[in-house]
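Notes follow the structure.
All protein chains but one are shown in place.
Going by the order they are written in, the chains are A and B; count residues from 1 in each one.
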Amino acid sequence: MLAWLLRRIAASLAIVFVTVSLTFFAIHLAPGRPFMPPDERPMNPIVVHRLEQIYGLDRPLAVQYVRYFGALARGEMGESFSQRRPVAHAIADAVPNTLLLTATALVIDFTLGILIGLFQAARARRRSDVALANVTLFFYSLPTFWLALVLQLVCALWLGWFPTGGPTDPVMHASLPLLGRLGDRLYHLVLPALTLGLVGAGGTARFQRAALLEALGHDYIRTARAKGLAESAVLVRHAWRDALLPVISLAGVALPFLLTGAVLIETVFSWPGLGKLAADAISARDYPLVLGTTLLATCAVVLGSLVADLLTVAADPRVRVTA
Amino acid sequence: MTAATIVALIAIAVWTGTVVAWCRRRPWGDAGRRFFRHPSATKGMVVLVFLATVALCAPLVTPFAPYQQILTLQDHPPTWLHPLGTDFIGRDVWSRLAYGARVSLGVGTLGMLVAVTLGGLVGAAAGYFRGWTDALLMRCVDIGLSIPRIFLVLAAIALWGKLGVGALTVLLGLTGWFATSRIVRAEVMSVRERPYTDAVRALGARPWWIVLRHVLPNSSAALIVSAALGIGNMMLLEAGLSFLGAGIRPPQPSWGNMIADGRDQLATAPWTTLFPGLAIALAVMALNATGDALRDALDPKTGGK
Partner (left out) sequence: MISTLVRSPRVAVLLPALLAALGGCKGQGGCTTEYCGTVVFAASGEPSSLLPAVSTQAIERDVFDQVFLKLADIGPDGGTFGDSGFTPELARSWEWTDPLTLTFHLDPRPRWQDGPPVTAADVAFTFDVYRDSIVGSQDREALAHIASVTATDSLTVVFKFRDRYPEMFYDATYHMRILPAHLLRNVARATWQTAPFGRAPIGAGPYRFVSWTPGQSIELAADSTYFLGRPHLRRLIWRFAGNLNNAVTMVLAGEADAVEVLVTPANIAKAKADSALTLYPYPGSTYNFVRFNLRANGDRSKPHPVFADPQTRRALVLALDRPQMVQAVFAGNAKIPPGPMPQLWSWLWKSQLTPAPFDTLEAVRLLRGRHLSFHLAVPSTSPTRVQYAQLLQEQYRRLGVTVVIDQVDNATLEQQLESGKFDAAMESFQTDPAPSSSVPALWSRSGPTNWGHYANDHFDALMKTAASAPTRAAAQAAWEQAFAALDQDPPCIILYALDNIAAVNRRVADVRIQPDSWWGLVRTWRIPPSQLTERDRAGR
């Protein structure tokens, strides 16, 4: 077991290293240069050259590569060009915003999805099931950014029920009492989290329904029914326990999504999270920030899969760790 | 819409109905019957055939060229002549939608073909040969699966300066084969143990021949389902990339960049954003429904619910 764990950790580190290296070369070889401000004053090339010297961009690529990984080994992620502060600070400011959004979205996703799936399985093949199947299919097939725009249009611009974006109201937030501040945050969280949650719930509901229907086909269910158990008890107490396991593994797969899955939503709702940070960094060719966010995202994915594997080994006694 | 385009659309609708009805009547066997018994299979097929035909016959069903600007009609709401309205430079949304179907469906399908081919070959090689090949290939798959979508945007921008739609398709394919390879690998590993594989090997056939001629066709169910469901994912990915500005570049229409173009006019001209999104949703819904039906049909264990 320990040997397997060590090998997995080594493999994970290797994956992270390769990914960050690939990103390094891709961003440096991409057309476009950093230090180009977004508005209409072209930069004096002397100033640009000076900035390149300051950030070490005038050295050969291989030298920059070695320096970058050397600094990384010491725990320094460098300074962001577009934010002019350490990359670690920029990421530290962005991560909580993303986590808040995606965690809420995941809660909505799984709660709604599991309940709908349960309801559908209870009323399998009847009209409500078919109708819900179409609804979940629709939401599952929507492009998330389009749903975000539609919700923004209808709920924020036309009806004015919710703000058009941002995580808080910058004018009032500081002067509100604690409960008011929480309320303000929730108020701004509704639309973005709902967008992600609805699309995800569509998929989860389909998955849960399929898992439940499969579980209902097993022999022990027939035994339970033969014993005279009510249908709802059969469903909830027996089949659901079996069908919940695959859904939980789905949640495990969704863990990396916590950091990387909200790029488009964050862009639409001006949510200052990791996805928006990464997308903005790419268009600004802010090399250290791009590398920092890629590093973090890759670590999240790798860690998530490691945790998922560990959970599977722990939870399912049928799975054995091969040497 | 002009009379000619309405006639063309009706003709396409009739053609779609005929094709699907003909498909239903053909003797496809058990799997075919299970497929068509699925409630949304027929509807999915109808939508897909209709969209594909409209895409192919785009010049016939569109009264305007997709790049044609009518400057007096910028951001105009839907009218009889422009059934879906016009966009911010006065281009007909319906025409761009029809031509955009070519790009979106094309990139999705071809990208999926690349992904499925690559994934199939890699998965088959890993599953059949085992040992070092398997370990190496699966490590690559792990790396591929760890790469976040952001990197995809990155790679797109990195290559984007010089190449066109073809490059995007290949890029999407090259980054989308990882999950498929895992599925195929599992299938191949189980097929490998079957007696007829031993028999063919005993007859002296080359390993690659065995893989291509015997093993893969018997694992095709997984591939087909993966492909059908994968086109939808490819389309959503392309739309997202185009929305961020890293995919298909305007003025060439793609459903994703039409949404991006319309975003600034969201409050005043919502139709420019609404219709491309609905088109994507419709296409992906149809693909998912068809994929589901295929999966139920081809896998006798879960079929026939």
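Brief remarks follow.
Simple rule for what comes next: contacts are C-beta pairs under 8 Å (C-beta built on N, C-alpha and C of every residue); 3 or more make two chains touch, one makes a residue touch a chain.
Worth saying up front: this structure is predicted, and the values here are computed from it rather than measured.
Residue-wise, the contact with the chain that is not shown comes from A:Leu157, picked out of A:Val130, A:Leu157, A:Ile221 or A:Leu244. Touching residues on chain B toward the chain that is not drawn are 67, 69, 71, 75, 77, 88-89, 157, 161, 245, 249-251, 261, 263-268, 270.
Considering the complete assembly, chain A touches the hidden chain via residues 31-47, 50-51, 54, 79, 81-86, 90, 93-94, 97, 156-180, 183-184, 187, 267, 270-273, 276-277, 283-285.
The definition used in the following text is that only the chains that are shown with their structure count from here on.
Rounded to whole angstrom units, the spacing between the C-alpha centres of chain A and chain B is 24.
The part of chain A that touches chain B in the complex is made up of residues 11, 14-16, 18-19, 22-23, 26-27, 29-32, 124-125, 130, 133-134, 137-138, 140-147, 149-150, 152-153, 157-158, 210, 213-214, 256, 260, 263-264, 267, 275, 278-279, 282-283, 290, 293-294, 297-298, 301-302, 305. On the side of chain B, the complex with chain A involves touching residues 39-40, 139, 142-143, 145-151, 153-155, 157-158, 160-161, 232, 236, 239-240, 243-245, 256, 259, 263, 266-267, 270, 273-274, 276-277, 280-281, 284-285, 287-289, 302, 305.
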